[in-house]
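Okay, so here's the structure we're looking at.
Only a single protein chain was left out; the remaining protein chains are all shown in position.
Moving on to chain A:
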Amino acid sequence: MTDTSPLIEAEGLEVKRGAHVALRNVDFSIRPGEIVTIVGPNGSGKSTLLRALIGAIQPSAGTIRRKPGLRIGYVPQSLHVEPGLPLTVARFLKLPTRHSKKAIKDALEYAGLPDLHDRQMSVLSGGQFQRVLLARALLEKPDILMLDEPTQGLDQRGSAEFYRQIEAVRRELNCAVLMVSHELHVVMSASDRVICLNGHVCCSGTPEIVATAPEYRALFGTGTKGALALYRHTHDHAHDHDHPQLDHHHEDHAI
């Protein structure tokens, strides 16, 4: 990818929900191929930021620029399918863009759900549902994948698998990934850049920088540091063999 201009860029973003200011003075940008994670406590405006970036919420101040023709693969935090609406998995995957039968089949294979083609959306388990949401997002061949607490409701093993899949997706499609999560140690170690949010951007940078930042410690304490180091180690190990180019990303976006 030669064009490295930001996919989405926000400046001085402020979002009000009623009288409450959910986000203030947020600057944000994400470039092609980057993995950025937003962490923050409950009610810190993580989902709000994501929804503002896709255009679902109008900011009360500031600007958001999306690259013209940007394809967003959005995986929402949760999705309620009305019981009155009959919807098979295959049909859901075709919303809003039609895809060939083969593409649908491949997407389900890839998501590890080959047998769910004709299953009703309303009877899927939490893990299956998340995977279907991801498969739908990937079918749109996104430039950027946006995931809002994608592993909510999954057990530890399930979420670890899910994140492994996200990394694989990033490698194959070379799309940017923007995630919101509170599973700090798992998510942060997989990210190029972490943004710590609490109504405003507390701190940001590589996982190492953020994890040691006093602002971050003040929000989350130091309890996760050990786990982070542990995971970081095994992860780095895999890096060296599989995709050393990641390291160069770290350098690039260290703030």
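Miscellaneous remarks
Convention: a residue touches a chain if its C-beta (ideal position, glycine included) is under 8 Å from a C-beta of that chain, and two chains touch if they have at least 3 such contacts; residues count from 1.
In this text, contacts and distances are computed from a predicted model.
One chain of this complex is left out of the view, and of "ABC transporter permease", "Spore maturation protein", "Phenylalanine--tRNA ligase alpha subunit" or "High-affinity zinc uptake system membrane protein ZnuB", the protein name its UniProt record gives is "High-affinity zinc uptake system membrane protein ZnuB".
The hidden chain makes contact, of the residues A:T88, A:Q128 or A:Q165, with A:T88. Across A:E9, A:D27, A:E140 or A:E167, the single residue that touches the chain missing here is A:E140. For chain A, the list of residues touching the undisplayed chain reads 51, 54-56, 72-74, 76, 79, 81-82, 84-88, 91-92, 95-98, 118, 120, 140, 146.
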